[in-house]
Structures are given as C-alpha cells and as structure tokens.
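Presenting chain A:
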Amino acid sequence: MQMTNDNETWEPKIIAFCCNWCSYSGADLAGTNRLNYPANVKIIRVPCSCRINPMFILRAFQRGADGVIICGCHPGDCHYMTGNYHTRRRMTLLFSMLDYLGIEKERTRVEWVSAAEGQRFVDVMNDFVGQITKLGRCRRLEDLRCRTN
Partner candidate 1 sequence: MQDELKKRACELLADGTVNRVLGWSAGDFFYDITPTVFESAEDINKNFVYNDFCGANLSKYLIAESQKEGKIAVFLKPCDTYSFNQLMTEHRLKRENIYAVGIPCDGKVSAETLHDAGIHGILAVKKDGDDLVCDTVYGEKRMAFDVAQDERCRSCKSRKHVVYDELIGEEGEVLDSHRFDEVEKLEAMTPEERFNFWQGELSRCIRCNACRNVCPACNCELCVFDNPKSGVFSKAASNDFEDANFHIIRAFHVAGRCTDCGECSRVCPEHIPLHLLNRKFIKDIDTLYGDYQAGEKEGQMSPLSAFTEDRDAEPSIVQKGGIR
Partner candidate 2 sequence: MASNYTVTPEEILAISGVNPRKCMKCGRCTATCPAFDEMEYHPHQFVAMVESGRIEELMNSRSIYRCLSCMACIERCPRQVDPARLIEAVRLAVERKQGGNHLIPDQVPERLDADMPQQLLVSAYRKYTK
C-alpha cells in the first residue's frame, strides 16, 4: 500500500443507490430547489431499493467507494408495496455482517427519503459525506487492482 500521504488530496467516493419512485425524485427535488450537497455523492437509479443486491455494495467497495448509501421510499410507501420491507431486512443483516468482518458500520447506511423530501435528501447526504470524511479512506474491502495508479 503506497498511498500514505494522499489523504490531503483524498476526497471520499460515495455511491448512493436511489429508488426511482421516492428517493430519486427526492434528489431531483433537491436540485429543483437548488439545494447543495457534496459532489462526492454519485447516484445510481434503481427501480426499487429491493433491487439492490449485496453484490453491488461489495462491488462499490471493491472499486474504491468509501461509503455506500441506499435510499428508498419510507416503509409503507413502497411503489411496489413490499420492496423496502425486504430491503430493510436484507440490509440490516448485510451491514451487521460487514461490521462483523471489520467494515465499519458507519460506511453503510439506509435512509428512507420520499419524493417530497428534497431537503432531507440533502441533509442526509451532507451528514453521510461528513461521516465518511471523518472515517477516511475505506481500505478494508478495496481491490488494489482498481486503483488509478
């Protein structure tokens, strides 16, 4: 591992999976209202939070993401009725397992953001980026072959 003094230039990479119906619209609303949040957050649109396979989250960490956040409709509001209930169980268990393996629980998060909660989306992202920045680079699941250099 040769990246010792790169923390000055280091910017966290954060992948946000957003469900199409609530959270992606919430993120759009944040834009419509011209609310700011860090550019480190990159959003991937999925039809429902229950579409998110643990493989995607591990993949993000492999490729150098420092935090992964999943946003879905509030429980009870899922466009597909039950999707986020599945997400809730799956991700609770997955995050617990990741933490068990030493991948700090602060690096993964699930938030319920509705289409009306543009401000909340921004607050959540600001908070999450801050949290990841404090934690620093995620090396524990990183695949060095994916490094730029």
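The definition used in the following text is that a contact is a pair of C-beta atoms (placed from the backbone, for glycine too) under 8 Å apart; a residue touches a chain by one contact, two chains touch by 3 or more; residues count from 1.
The candidates were selected such that all candidates are chains of the complex that A comes from, given by their letters.
Given the structure is predicted, the values throughout are model-derived calculations rather than measurements.
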Candidate number, among 1 or 2, whose chain touches chain A in this complex:
1
The chain A residues in contact with candidate 1 across the complex are 54-55, 58-59, 61-62, 75-76, 82, 85-86, 88-105, 108-110, 140-145
